[in-house]
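Let's turn to subunit A:
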Amino acid sequence: MTASTRVSGAMGNTRPVLPSLIIFLIFCAIFNDRLYAQPVADPAAELAITKNTPADLGTQLEANLKQNNKCLKCHSREKIKTLESGEELSLQVHRDDFTSSAHGEIACVSCHEAIGSRRHPSKKTNITISSRRDYSVEMNQSCRSCHDKKSTQYEGSIHFSMVGQGSEKAPVCTDCHSAHAVETMTVYQPETGFPCKKCHENIFIAYAESVHGTARISGNVIRDKHIQAPICSDCHRSHEVTAVEIGDTLRSQCFGCHENVPLLHSQWLPNAGTHLDIVSCAVCHAPFAKHRFDLHLYDNIAQVPVNQQESYKLFQQQLQDIEVGGNVDPLAVWKLIEESNETSLPANISLRGRMEVRSGVWAHQIASKSFAVRTCDSCHQAGNRQALDVTVSVPQQDGRIQRFETDREELDSVGAMKSISEFFAIGGNKNRLLDILVLLSLIIGVAIPVGHFTLGQMIKEKLDRGEQ
Partner candidate 1 sequence: MNTKLQVLVIDDDAVVGRSFDRVLTNKGYEVATALSGEEGLETIDNRDFDVVFTDIKMPGMDGLEVTERIKARCPWTPVVVITGYGTAENEARASVLGVSGFVNKPLSPEIIESITLKAVNEAKDHTDSHVDIELDVEVHTEATEKVSFATRILAFGKTTGMFLATPFIALGYVFALPLVGLYQFAKLAQEAFKKAHPGAAAKAKKAGVRAKNVGLFFASPFIALGYVIALPFVGFYMFAKLGREAHDKKVLSR
Partner candidate 2 sequence: MATKNPEQVQLKSWKKTSDGELYINPLPVRIWHWLHAMGFVVLILTGIQIRYTNLFNVLTFETAVKTHNWVAFAVIANYFIWLGFYLFSDRITVYHPELNPRKFFDKAFEQARYYSYGIFKGERSPHKVQPYDKFNPMQSITYQIVMLLVVPVQFITGIMMWDIKRFESWIAMFGGIQVIDTVHVLVFIFFLSFTMIHAYMGALGQKPSTHFKEMFTGFEEEYEE
C-alpha cells in the first residue's frame, strides 16, 4: 500500500468524525452524571448511539447525500464490467431506487469501504472481481458493521452454512434484500412469494394453496374473522433459517398461534401429548400427503435431537461408512450408537422415531381443519404401514439432513425392542415373535381343555370295558 492511499483514507474519514465528536461532547454535557457513573464508555457504542440521534441526522444526511451524489454522477448511468468469470456486472445504481431505499441516507462508502479507503478502481489499478457470486459474498461482510444481530442470526442459518460449503445458490443478504434498493422485508408483498419463491417455488405454490396461503392472499380473513396467517418467515424465521427437521422449532411455531392445540387434541386423541411429539402436524393436517417414518438420533442427556455440533462429527463419519447404496440397517446404526455411547460420544444417544410427510411440498399443504385426517389406521394398522417409507436421518455439518433408506421389516423385529425402544405405534409395529406366541397361546388354550376332555373319555371307556 502506498503513502498516498493512506492519506486519502484519513481524509475520507475526517468528515463524518468531526460532527460526531461535537455531538458526543453535547451528549456528554447532557448526560454528564450518568456517564460518570459508568466506568469507561466504549467509543464505538457511543458512535452507534449518536448515529440515531435526530439532531445528528440532518448534518450526517447532508454530508452523505453530498458524497453519494458524487458517486451517482457516474453510477446512475449504465455501466458494465466484465468479470474474470466472464460474467457481466452492471455497475449502474438507479438513483431513485437507492435514495428511496432504507439505506438512502447512508453513504455509499459505508458499505463500499474498499473504494472509500482506496483509490477508485480504474483500468490502471486493475482491481479484479472473480465472479458476481464472490463479490456478493464479499460485500455481505459489510452488512455486519451495522446489522450485527441479524448477521449473527444469519450465520446460524442453513443458508449461511451452505454458502460456507461453496453453494452457488444459497442466499446471502443481498439475494433477498437486493443490493441497493434495500427495504425491510415487511414492505414487500409476501403473497408474491418474494424472495423465498426464487429458490423454493414448489413449496411456495403448495403454501399458496394451503389454508395459510389462501387466508393470507384473501387478506387474512378466515370465516369472517381477521387473522394473521403466517408467511414463510413466520415459521422458518427470517434470518436463522433452519432445516425444520431439527428440533421442534417448527412445532413450537405452530403452537405459537394455535396455542390451544394440546388441549383440543387431548379431548379426543388418546396419548395426545405423545402424538404431538411424535407425529408432525402435517401428517394429519395435510390430508393428501404421503408419510415417512423417520428415525433420528436423539441426545438423551441434553434431551434434544442430535444436531450438527462438532462433537458428533466422528460419529457422523462412521455412519457414512455403514451406508450401502443409500441404505442403512437400523440395527447396524443402533450397534454403532451402542459402541459410540461407550467410547467416544459425549452424550447418550438413542434412535427415536417420528412420523413425517415425505416431502417439503406436502409439509406446506396444510388444509383447513375439517379436512384433517382423523383415522388412526394410517399409522396403527400394520398393513397400511407397508406403504410407508422408513428412513434414518442424520444431521450433516451444514445443518441439512441426510436420509438413508432402511428396511421397514426391521421395525417389526425383536431387535427393534432395543434399537428403537422409545418408539412404538400400537398395531403398527408388530413383533413377529409375539404374534407367534399369541397363536401358540390360543392353541394351548384350546388344546388343553380338548386334550384333557378326550383323555378323560378314553380312560372312562377303558375303565368301563374293564368292568364289563
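Inclusion criterion for the candidates: all candidates are chains of the complex that A comes from, given by their letters.
Rule of thumb we're sticking to: contacts are C-beta pairs under 8 Å (C-beta built on N, C-alpha and C of every residue); 3 or more make two chains touch, one makes a residue touch a chain; residues count from 1.
None of the values given here were measured: they were computed from a predicted structure.
By the touch rule above, subunit A in this complex touches candidate 2 out of 1 or 2.
Taken together, the subunit A residues at the contact with candidate 2 in this complex read 270-271, 273-274, 277, 375-377, 380-384, 416-418, 420-424, 426-427, 429-431, 434, 437-438, 440-442, 444-446, 448-449, 452-453, 455-456, 459-460, 463.
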